[in-house]
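All protein chains but one are shown at their positions in the complex.
As written, the chain order gives the labels A and B, with residue 1 at the start of each chain.
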Amino acid sequence: MVFKLTRKSTPVALLILALSLLCTGTAFAQEATAQSNAVAIDTVWTLIAAFLVFFMQAGFAMVETGFTRAKNAANIMMKNLMDFSVGSIGFWAIGFGIMFGTSVLGLFGKTGFFLSTGDPSTGAGLWQFAYWIFQCVFAATAATIVSGAMAERTKFVSYLIYSVCISAFIYPIVGHWIWGGGWLSAKGMIDFAGSTVVHSVGGWAALAGAILLGPRLGKYNKDGSSNAICGHNIPLAALGVFILWFGWFGFNPGSTTAGTNLSIAVIAVTTNLAAAAGSITAMFTAWKRFGKPDTSMALNGALAGLVAITAGCANVSPISAILIGAIAGILVVVSVEFIDKVLHIDDPVGAISVHGVCGAFGTLAVGIFAQKAYGGADGLLFGGGFKLLFIQALGVASVFVWVFAAALVVFSVVKATVGLRVIAEEELKGLDIGEHGMESYSGFQIFTTQ
Amino acid sequence: MVFKLTRKSTPVALLILALSLLCTGTAFAQEATAQSNAVAIDTVWTLIAAFLVFFMQAGFAMVETGFTRAKNAANIMMKNLMDFSVGSIGFWAIGFGIMFGTSVLGLFGKTGFFLSTGDPSTGAGLWQFAYWIFQCVFAATAATIVSGAMAERTKFVSYLIYSVCISAFIYPIVGHWIWGGGWLSAKGMIDFAGSTVVHSVGGWAALAGAILLGPRLGKYNKDGSSNAICGHNIPLAALGVFILWFGWFGFNPGSTTAGTNLSIAVIAVTTNLAAAAGSITAMFTAWKRFGKPDTSMALNGALAGLVAITAGCANVSPISAILIGAIAGILVVVSVEFIDKVLHIDDPVGAISVHGVCGAFGTLAVGIFAQKAYGGADGLLFGGGFKLLFIQALGVASVFVWVFAAALVVFSVVKATVGLRVIAEEELKGLDIGEHGMESYSGFQIFTTQ
Partner (left out) sequence: MVFKLTRKSTPVALLILALSLLCTGTAFAQEATAQSNAVAIDTVWTLIAAFLVFFMQAGFAMVETGFTRAKNAANIMMKNLMDFSVGSIGFWAIGFGIMFGTSVLGLFGKTGFFLSTGDPSTGAGLWQFAYWIFQCVFAATAATIVSGAMAERTKFVSYLIYSVCISAFIYPIVGHWIWGGGWLSAKGMIDFAGSTVVHSVGGWAALAGAILLGPRLGKYNKDGSSNAICGHNIPLAALGVFILWFGWFGFNPGSTTAGTNLSIAVIAVTTNLAAAAGSITAMFTAWKRFGKPDTSMALNGALAGLVAITAGCANVSPISAILIGAIAGILVVVSVEFIDKVLHIDDPVGAISVHGVCGAFGTLAVGIFAQKAYGGADGLLFGGGFKLLFIQALGVASVFVWVFAAALVVFSVVKATVGLRVIAEEELKGLDIGEHGMESYSGFQIFTTQ
């Protein structure tokens, strides 16, 4: 609050400029110019987008708890709160420097730790604060994706350790490669808002975690068949998907980090159409395979469309966005079934399929559907040949190798030391009691087997 | 993410302009001017408003499920997800063209299908993308209103068919009349943000649907008396109302589609005051009629105030806004009772009263309370005579006739072909199991009669 602003605040902008000088001691008192306004528009846009992306944490929390059992809900809330909290501190201390610091051989950055580039007395230094908060909420998104795949059986303390590792090291290195001036960026890879940088990083780490953890008790029978373990709160899961979709309007259009870049309008349109198409095709795919239109699959279809369009949202036409979303919606249903019934990897919320598989698909799709008229380069279907597709594939593969390997190492070390999984008795009773000494739904009658 | 942005991003705006050229291939490299900044401000404002209106989908979903029974919650989530998804695609392919295309006799547009007016290489073409996403989320709002009135007994496949029809045809035609340069717009009708265009369209289609469907099993007794069927989750319903109120700040102020139009501030104030007044008068009305201040009625009162102020939010004073909201808050309680107890039409969430009745009232109220000093023309109380009121009434009546008739036709055709209503056994067991093969609250003990 500008603490000396009285109600006679006329003329507004001049007074505010004067007051900001008074209140903050910094030199904003110069008159507004087209240039200073453009910087303000970009800063406002980037911050609001960051706030929307932050809110996705609530979406992830609701989706994850909605699709799992009531006895683990407080544990899931705690994981989602904490991956953002320790992620924020870790990204402040280390991650941002690795991601955007002066590059060492295109592999990682080595400067800018502890937000040392932020400076409240210069325009460039102020921009670093805006840029940092935007990047911070992205880092936390990568971290939180893993939570879902490892739900209902992971030790809380292990999850804390892992969260620091992904936010401070695993994710920022990929970010440096593709967004921080690293080797993949030098090759021309396009991942506008992070199908690979954010989502498949989360998805492949989730894959490593789910493999090392093993399935939940009762998930697979001796004959290898799989049991469905139903989520306990579908309205909360749906609310989570709506929140994520809402937040994605910060994630994708916000990734211009410039409100003066009018392609934000195109990006909002492609993002929305891909999500819509993904939920529709996932619904019909599930309808055909299971006989009824499963709500969970349609919800995951919307997320699949969103993840897939994230790489190319600024580079493809609306109709291509619909195609990308539609394919992702089919892919996610097939992938969830394949991972569950063939690979026998237990991923309670489908995070590996939604974020890993559809993130990889979306990144490759840029190589196929990109149009220079929208931005970047032409893909396979628009006269660009295989060049871009090859670079995209190289990026997808490299990120998979790095993340999967690094996550395997982290989780293996955790497993060998503090342990990765709670004991069977605690898992049956629920992690809310076991890890946190509390119940999520005090007063409600809940079946003990659930 | 601007993929070559390094942390040394100084000077910010210039670099971003250069990068946007690099990344998107489009010509944004010219220096910022007052004119280009004004366009950016308008685009940013319109997009953020569109995101807020999108989020209202979550609000509608929560209100509808909160006020109905647990056994139908997954079905309601699916309907709300799908009316937005198929609505988005339908509005992209057809609706937008009918609403804003070159007019045929002031009745409907005939160009601009498949967003053919969007062009990433020109400023005007880029604006079309921003304008489209803003209009798309409005179309989906009209569609989703109907869901509540038809809750707990409608076949899912029928709902899908209806959703396409309203988003692609019924709504855009009204939109063309009033916002797209059609005949009511030529007469000077004022419906700034859509009390009629959006809300009463939804409300009258809901009326047609609820009549053709008939009441839920057990709703009315043989003697004609009505049974209350309680909602299963009041906190979710309240959350939904808060989300809707929040989203309405995009709906009404955003309808300037211009952040440089400072009347956005007035609109935010009138919107908020009408909502506050509506919830207060609805509370007292319910208190007087039922002996206690019913939470559901107060929540619906807030929505009634919001719906009613939507038409005149840019054209009336704050005190008029309070009066409009206050009247709507009383009206909604009376209307809910009348529709239930006298007309015997079963509307589980009060959608016909909130959106149809209060939408019509709010549109008429513009003819009474409008002041040229705020915008548009003077209404009855401010020296404008009956002229504006007459035009408003003509608009309300015309839209009622068109929407009610068109919706009756659509629902009748659906009823005669795929059928409109689930069988009694399924209705008793719940649509979650019957339509989607799942439960919403797995693990919770729920009374079978509910």
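Keep this in mind: contacts are C-beta pairs under 8 Å (C-beta built on N, C-alpha and C of every residue); 3 or more make two chains touch, one makes a residue touch a chain.
None of these values were measured; they are calculated from a predicted model.
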| item | value |
| --- | --- |
| Selected from B:Ala238, B:Val332, B:Leu389 or B:Val422 as touching the chain missing from the view | B:Ala238 |
| Identified contact with the non-displayed chain, of B:Met78, B:Ile133, B:Ala205 or B:Met283 | B:Met283 |
| Per the touch definition above, residue among B:Val63, B:Met77, B:Ile133 or B:Val197 touching the missing chain | B:Val197 |
| Residues belonging to subunit B that touch the chain removed from view | 34-35, 37-39, 41-42, 44-45, 48, 52, 69-71, 100-101, 109, 111-112, 117, 123-124, 127-128, 131, 138, 178-181, 185, 189-194, 197, 230-235, 237-239, 241-243, 245-246, 249-250, 253, 255-266, 268-269, 272-273, 275-277, 279-280, 283, 290-296, 298-299, 302, 314-315, 318-319, 322, 372-376, 441, 444-447, 450 |
| On subunit A, residues whose C-beta touches the chain left out of the figure | 1-7, 9-13, 16-17, 20, 23-26, 28, 31-34, 36-37, 39-41, 43-44, 47-48, 50-51, 54-55, 57-58, 61-62, 65, 73-78, 80-82, 84-86, 88-89, 92, 114-115, 118, 120-121, 123, 126-127, 129-130, 132-133, 136, 156, 233, 236, 239, 432, 435-445 |
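Rule of thumb we're sticking to: only the chains that are shown with their structure count from here on.
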| item | value |
| --- | --- |
| Separation of subunit A from subunit B, taking each centre as the mean of its C-alpha atoms, in whole Å | 30 |
